[in-house]
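Just one protein chain is left out here, and the rest sit where they should.
Entry: chain A
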Amino acid sequence: MSLKSERRAIHVDQSELLCKKGCGYYGNPAWQGFCSKCWREEYQKARQKQIQEDWELAERLQREEEEAYASSQGAQGGQTSLGFTKFEEKKSNEKARKVTTVKKFFTASSKSVPKKDPEEKSGKPVQAGGRERSADILRDLKGLFVPPWELASSAEVLYDKLRDMKEAKAPSPSLTRQYSIETDRVSKDFIEFLKTYHKAGHDVYKQCKVFLETIHHKKESNIDELSEFTQDFYQNTADKLQMYWKVPPNKVEEAMDQIEKFIMTRLYKHVFCPETTDDEKKDLTVQKRIRALHWVTPQMLCVPVNEDIPEVSDMVVKAITDIIEMDSKRIPRDKLACITGCSKQIFNAIRITKNEPASADDFLPTLIYIVLKANPPRLQSNIQYITRFCNPSRLMTGEDGYYFTNLCCAIAFIEKLDAQSLNLSEEEFSRYMSGQASPKKQDTDIWDADTCPGVKQMHRNLDLLSQLSERQERIVTGAKKLEKDLIDWTEEVTREVQDIVEKYPLHIKANSQALASIDSENVEDDRLPPPLQPQVYAG
């Protein structure tokens, strides 16, 4: 309801509201901007034709199925499943707009049905599965190459190719996808299951079919609307089974589980983490948050699980595997089962550690710890998907619901987690968050037996490195000391020498060379001029 009022509040320019064709009437986004009249002109004609063709095809297929079924299974019990396989075909080519080609394609293939009679029960489903697969392939190829409404000629070519393939009875394995195989299997199981419900089963199948078609047309609409629509469908179907068909309550539960499995296997691709929501963004936020909290220890959360006990650590590992596995399941109930499995492991782990059964006061912290350790992929998307599309009665009250609620709590706790909730000081918390300190470093000695060998090796290496650096430091200090000693020694020697020099000053005797030269023979003297002779000047 709030949704509607929100829409009302949006203001759009007048011109944007008008029909794209310019006829002057108002357009509607649902009609791709055309007004109702122009839209009808543009598209409805083609659609009408297509719908009619769909019906023709459906009827024809039903006739064929009836024949095939009657011949393979006899008249008895055939009534219940008359419409079922017909639907299989119809569903599979819902996307294939150029129906006539598909029709031809089916006609060709169905000719081989009578030949398969001797194979009886097993022969028929295989046939149907093969056909649906081929139809899937066709649909995919069409989707790849051409807009659906312009298909005509290329589809013809494809159809020919596919018919060749079909006639060779060996569809290329590369084209058969896991997805359609699983969908096939689920539908077959569903049909088999509904047979035990007789008329009610037939009715349920019809309801599911209508539901899936409606959803298919609504594909573009808001995820909350789809969710509401699905929840209504669960509710109505359950009510009808109980009130109208007088099915006992436990059988209703069983049927509802199967219905959920059937429709959600088909819808999963479209409604899990849809692009119209910010689920994916939230997934990333949670993932980053959990990564940032890698340092949280069991002691901080008061987790009553002792991983030193090998049995307990095994259970912790299993719990982590279970919660991670949740993402790989397609049906909400299977996802819930993973959460429940994880919770059971946790309970066992607590029971073994504490030697008594666990209460919620033990369970919730442990679950938080497991989620932090596991960092399950697409956590938020999975939670949203389960909330939106799980049968509400299961989610709100039962045991699965309890564990699911606890998981939601755990995530809420992780998102809001702060220093106080871990009994840490603000300063410690921010230091751990920024990676400046790690609480684990302080107790390196206490290593669990099960710790990953790589981590153990790493820590051994770290130890070695720290020893090495310590030794290096010692060497450096030694070297520095040596250097200092050397300098001191030099200085000391210099000082000592100076002292001695001062104490015993060096007396240098006067040079006697001048005297000696007088005595010596001097060659150069010979070249000197003769000594001056006294001269008498008359005067």
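Just so we're on the same page, a contact is a pair of C-beta atoms (placed from the backbone, for glycine too) under 8 Å apart; a residue touches a chain by one contact, two chains touch by 3 or more; residues count from 1.
As a convention for this text, contacts and distances are computed from a predicted model.
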Chain not present in the shown complex, as UniProt names it (candidates "Ribosomal RNA-processing protein 40", "Ras-related protein Rab-24", "Proteasome assembly chaperone 4" or "Protein farnesyltransferase subunit beta"): "Ras-related protein Rab-24"
Identified contact with the non-displayed chain, of A:234, A:262, A:347 or A:369: A:347
Residue in contact with the excluded chain [from A:54, A:203, A:257 or A:314]: A:257
Hidden-chain contact residue, picked from the options A:211, A:234, A:389 or A:403: A:403
Hidden-chain contact residue, picked from the options A:22, A:249, A:377 or A:478: A:249
Hidden partner interface residues of chain A, rising order: 249-250, 253-254, 257, 304, 333, 336-337, 340, 347, 350, 354, 356-365, 396-403, 405-406, 408-409, 412-413, 416, 420-421
